[in-house]
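A single protein chain has been removed from this complex, and every other one stays in its place.
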Amino acid sequence: MNAPHPDAAMRQQLYSDMAPLNLTPLWESLHALVPLKPASPCVPTLWKYEHVRPFLMRAGEAITAEEAVRRVLVLENPGLPGQSSITQSLYAGLQLILPGEVAPSHRHVQSALRFIVEGTGAYTAVNGERATMRPGDFIITPSWTFHDHGSKAAGPVVWLDGLDIPLVRFLDAGFAENDTRKSQTVMRAEGTSLARYGHNMAPVRGDGPFGLTSPIFSYPYERSREALQRLERDAPVDDWDGVKLRYINPLTGGSPMPTMATFMQRLPAGFDGRPWRQTDGAVFSVVEGHGEVLIERDGPSQRFKYGPRDHFVIPSWHTARLKSSAGCVLFSFSDRPVYQALGIHREERLS
Amino acid sequence: MNAPHPDAAMRQQLYSDMAPLNLTPLWESLHALVPLKPASPCVPTLWKYEHVRPFLMRAGEAITAEEAVRRVLVLENPGLPGQSSITQSLYAGLQLILPGEVAPSHRHVQSALRFIVEGTGAYTAVNGERATMRPGDFIITPSWTFHDHGSKAAGPVVWLDGLDIPLVRFLDAGFAENDTRKSQTVMRAEGTSLARYGHNMAPVRGDGPFGLTSPIFSYPYERSREALQRLERDAPVDDWDGVKLRYINPLTGGSPMPTMATFMQRLPAGFDGRPWRQTDGAVFSVVEGHGEVLIERDGPSQRFKYGPRDHFVIPSWHTARLKSSAGCVLFSFSDRPVYQALGIHREERLS
Amino acid sequence: MNAPHPDAAMRQQLYSDMAPLNLTPLWESLHALVPLKPASPCVPTLWKYEHVRPFLMRAGEAITAEEAVRRVLVLENPGLPGQSSITQSLYAGLQLILPGEVAPSHRHVQSALRFIVEGTGAYTAVNGERATMRPGDFIITPSWTFHDHGSKAAGPVVWLDGLDIPLVRFLDAGFAENDTRKSQTVMRAEGTSLARYGHNMAPVRGDGPFGLTSPIFSYPYERSREALQRLERDAPVDDWDGVKLRYINPLTGGSPMPTMATFMQRLPAGFDGRPWRQTDGAVFSVVEGHGEVLIERDGPSQRFKYGPRDHFVIPSWHTARLKSSAGCVLFSFSDRPVYQALGIHREERLS
Partner (left out) sequence: MNAPHPDAAMRQQLYSDMAPLNLTPLWESLHALVPLKPASPCVPTLWKYEHVRPFLMRAGEAITAEEAVRRVLVLENPGLPGQSSITQSLYAGLQLILPGEVAPSHRHVQSALRFIVEGTGAYTAVNGERATMRPGDFIITPSWTFHDHGSKAAGPVVWLDGLDIPLVRFLDAGFAENDTRKSQTVMRAEGTSLARYGHNMAPVRGDGPFGLTSPIFSYPYERSREALQRLERDAPVDDWDGVKLRYINPLTGGSPMPTMATFMQRLPAGFDGRPWRQTDGAVFSVVEGHGEVLIERDGPSQRFKYGPRDHFVIPSWHTARLKSSAGCVLFSFSDRPVYQALGIHREERLS
C-alpha cells in the first residue's frame, strides 16, 4: 500500500489552511489554466432545418411574440449544457415571427446579426429606418441601438440570430433598455443607408451613426451572391475556402461589428476542400445547395451532410474541411475580430 | 526729402554682408511667409468644352499617342503661368485617345485619376486587369503601378486626368519607369476587382494590392448616379453641397488615393446654394445639366455658367456657391486628404 | 391549488421534445442572457499581505520552483470558486522565488504582467534581455514570447502576477510551449529596451519586437513615482482618482498589452474620493501607505482598510470610492483595453 508522500500531506495541509483566505496553489492547475493548445468543451453539431422547423411552428403556437419578447429557439452546443451558447463566446438562435406580429423595440450592449432563412416581408428597424428582410440578407442591429422587428409577410418568417451574448456576460458588460414605444418611428426611407454608404461612397463629413459598427445595416443577398458568382467564374478558387468573402464596414474596411465577422462563400460543384483549423469557432447557415463538412479533433472525423437552411458549428481549433459535389452557398459568422483585436488569432491551413 | 533712417542703412549693409553666406532677414518677409490667411496666386477659371474640344481634335492630328506618350491638353491656371498646374498642388488635363491607339504602359509615383468625359470603348489596364471606360466613370491608376490605355472605340475618347504632379515635384519625390511591354498582359477578367472589393465585401485575408490606394480602380457612373438619385429623393438636401458623396477606399473608409479625394454631387432643380470656402482647391467636371458657380475673394463675385463637359477650378480659400435651375451633376476632386493627414484642413460653411 | 396553465404544460412538452435536438427556449432565460445591467458573480475581496506571506513561505518549503514551474498562490475570487479567477476575465496571483531558483523559460498566448511586491534581485528575461526587478517595478512578459525568471537576491522575492488566463481560456485561444533551455541566452545588456524605446524616442525603422505589446517590458518604479509626485505638486487632483496615470505602449499611445491596462495612482494625504463604477473589474496592489476603499452594489458599503503590499479587487460595476488620511500609492490593472477595443466600455463618475 502506498503511504502518502510526506510532501503531499504537507501540501494538502497547506491548501486547506490557506483556502479560507481565498488562496489556491497554481501548480495544481497550471496545465489546465495554461494549456498546450485549445481544448474547447464545445462539440461539432448540426441542426437540420427539417427537424427544427416543426419546433419553431410549435413555438409559434405556444407563445406570442409579445410575451416572448423574442420568440427564438436557441441552438445550444451540447458541450455547454444550460449555457445558451453555441461556442463559448457566441450565441445563435432561430427566430420566428408570424404575420402581423411585432418584436418590440429595445436596445442592448450586445451586437446582433440576423441572417434570413425563410420568408420575405418581415422588417428590422434601426435608427428610424426599416430594412425588408429576404432570404440570404445579412442584417445588423448595432450595439446599444434601438431596434424592433415586424412582419408584413403572408406567412412565417424565420431568421438566424447571432449575438455576442456569452462574451458580454463573461465581461460583465451587459446593459439593456426597453424603448418608450413598441415600434420606433420611421424617419427615413428604406434603402437610405445603403444609398449613403453602400455604393463605395460615403457622406463628405461625419463618422457614421453607429460608432464601431457598419453604417450599412442591411446587406442584400443579391449583391453578395453576384460578387461570388463573378469570382467563381473569373478568379482562382481557394483550396480551403472555395470562393469566400467577408462582409465589411465600408468606413473602416474591418468587420461589420466590433465583435463579430460575417462571411459568405460558394463551394463550386465538385469542391473537395483542404482541412484547416482556427481559434475562432464559427457558425454556418446553408443558403443554397448541399454539401458535407468533416470535423475532427484528435480522433476520427465526424461527417455532417447538410442542405439548405441547415446550421452547424465548427468549434475552436477543430480541424474541418468542406465538400460539395453539386455546389452550395454558405453564410457564416465568428468572433474573429475579438481575437484579432487582442492579437491572439491563430489559423492553420493544412494540406 | 526723406533721409534714409540710420537703422535702415545699417540693416541694408547687414543684409548685403550676409547674403553671400546664404542668410536672409526673416523680418523683411515674415508677413509673406506667415500670412494671416491664404492668398493663393491661383484664379478661378472655366474651360468650356465646346472651346476645348476643337483643340483636342487638332492635337489628335498634330501628334500620335505614341509620340506624345500621353496626348493631353493641360488645364493651366493662368495665375501659375508655365507651371502646368491647376492649383498650386494639383494638375489637371484632358486626354484624347483615338480608335486603335495605345498609350504605353508605365508607372510613376504620382497618383492619377481619370474621369471620362466623352466616348465609350477605351480601357485602362492596371495590375493585369482592364476596365472599360464610360462617361461618368471614375478610374484610378494607383501610385507606382504599371498602367496603360487603349481604345477599341469607334470614335474619339476624352477623359479628365487629375494628378498630384505638382505636389510630388515640390517634395522631390518623383520616380517614373517604362514597362517592358507597351500593353501589360491581361491576367484577370474585367470586373474582378469590383467583384472582389466593391460589393461591401472583401477577401478574407490580405491588405489589398495597392497599398494606401483603393483596390477598386474603376467606379462605374451608374452606381454613383443611383446613390445620388435615391438620396435626392429620400434624404435632406445640404444647403451648400446639394446631394454630395465622396468616393471611398473600402478597405479604409478614407479617400481612394492618399493624395486626392473625389466627389460626385447632384444639385437638384432650383438649387441656390450657400457660400463656403475651403483650403483645398477643387477641380470640377460637369457630368450632366447646367448651372452656375459664383466665386470671389475680397472682391466682386465672378459668375461662371457651365454645361455638360465643362471644367472649372475653385482655388484655395475662395468663397464659392453653386446654383442650378434645371439641376446638374458635378464630379470634383481636390487634395483634401493631404490637408487632413497633416492636420491643416480648414473649411467654413457660410450663411 | 393552482392548476398548471394549459400554455405552461404545452410549453413544457415543447421544451422536452426539442431538448434532444439541442434547442432551448430563449424566452425562458432572456432576462439572464440580456440583463438590464451587469450582475457580476464576483465579490469585493481583500488579501492582507501579513496573512498571505506566511502561506507563501510555507509554499516555499512545500514545493520547489522547478517542480511547481511557477510557485504562485492564486488570489481566487470567492464568487468564482474553483475558477482560479479574480474577476471573470482576469487572473491574479502572488509568486515567490527563493535565492538561486529559476522559473524555467516558456511562452504562451496569455499576456502577463508582474508587479514587484517584496525583494530586490530577481530578474525577468524577455527576448534575450534581463530586467532586474525592484519593488514597484511593472514588468511585462509579452504574449507568445519566451520568458524566464531567476533570483540572485539574498532573500525571498515576491511579485503580483496578472494574466488574461480566463479570457484566453474562454476564447479557446491558449497555446503554450516550453523553451529548449531553462534560461534563455542573454543577448543584450539590461536596460537596452528602455534606452531604445523609453526616452520618448524610438528606432528610426521598424515596428517593435512584440507586436501589439509595448517594446518596453520593464517600467521602473522611480520613473512613475516621480511623475506622480510632480503632478501632485503642480496639477489639479482628480476628485475620483487622486493623481492617476496609465502606463503606455510608446509605439501606439495605447495600453501596454492588448488585453490589460495598468495604472499607478497617488492618493494625497486627506484624500476623500468620489464614487465611480466601471465595467472592467480592477485589481489593486498597495505600494506605499494606508487607506480605505468602500465598495458596494445595491446594498451597504463594505469597507476595506489596506496597507502596503495588500491586494484587493473591485468587481465589475460595483460602486467604489477611495480614501486615505496619510496618503498612499496604488498600482492597479484591469482589462479595459478589451472593453474599449470592442466598444463596450462604460464608466460612471458619480457625485
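Going by the order they are written in, the chains are A, B and C; count residues from 1 in each one.
In this text, a contact is a pair of C-beta atoms (placed from the backbone, for glycine too) under 8 Å apart; a residue touches a chain by one contact, two chains touch by 3 or more.
All of these numbers come straight from a predicted model, not from anything done at the bench.
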item	value
Neighbouring shown chains of the undisplayed chain, as defined at the top	B, C
Of B:100, B:128, B:211 or B:270, the one touching the omitted chain in the full complex	B:211
Residue in contact with the excluded chain [from C:224, C:285 or C:324]	C:224
Contact with the hidden chain (one of C:60, C:93, C:198 or C:258)	C:198
Of B:154, B:171 or B:187, the one touching the omitted chain in the full complex	B:171
Contacts of subunit C with the absent chain, listed as residue ranges	188-189, 191-192, 195-196, 198-204, 216, 219, 223-224, 226-227, 230-231, 233-235, 241, 244-253, 263-264
Absent-chain interface as seen on subunit B, which is shown	7, 10-11, 14, 17-18, 21-27, 29-30, 33-40, 42, 45, 47, 51-52, 55, 58-59, 61-63, 67-78, 84, 87-89, 91, 93, 108-110, 143, 165, 167-177, 211-213, 258-259, 279-281, 315-317, 335, 338-339, 341-346
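Methods note: only the chains that are shown with their structure count from here on.
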Touching chain sets, computed without subunit A: B | C
item	value
Rotation, 0 to 180 degrees and nearest 5, that superposes subunit A on copy subunit B via CA atoms	180
Separation of mean Cα positions, subunit C and subunit A [Å, integer]	30
Rounded Å distance, subunit A centre to subunit B centre (Cα mean)	43
Whole-Å gap between the CA centroids of subunit B and subunit C	52
Where subunit A touches two or more other chains at once, by residue number	none
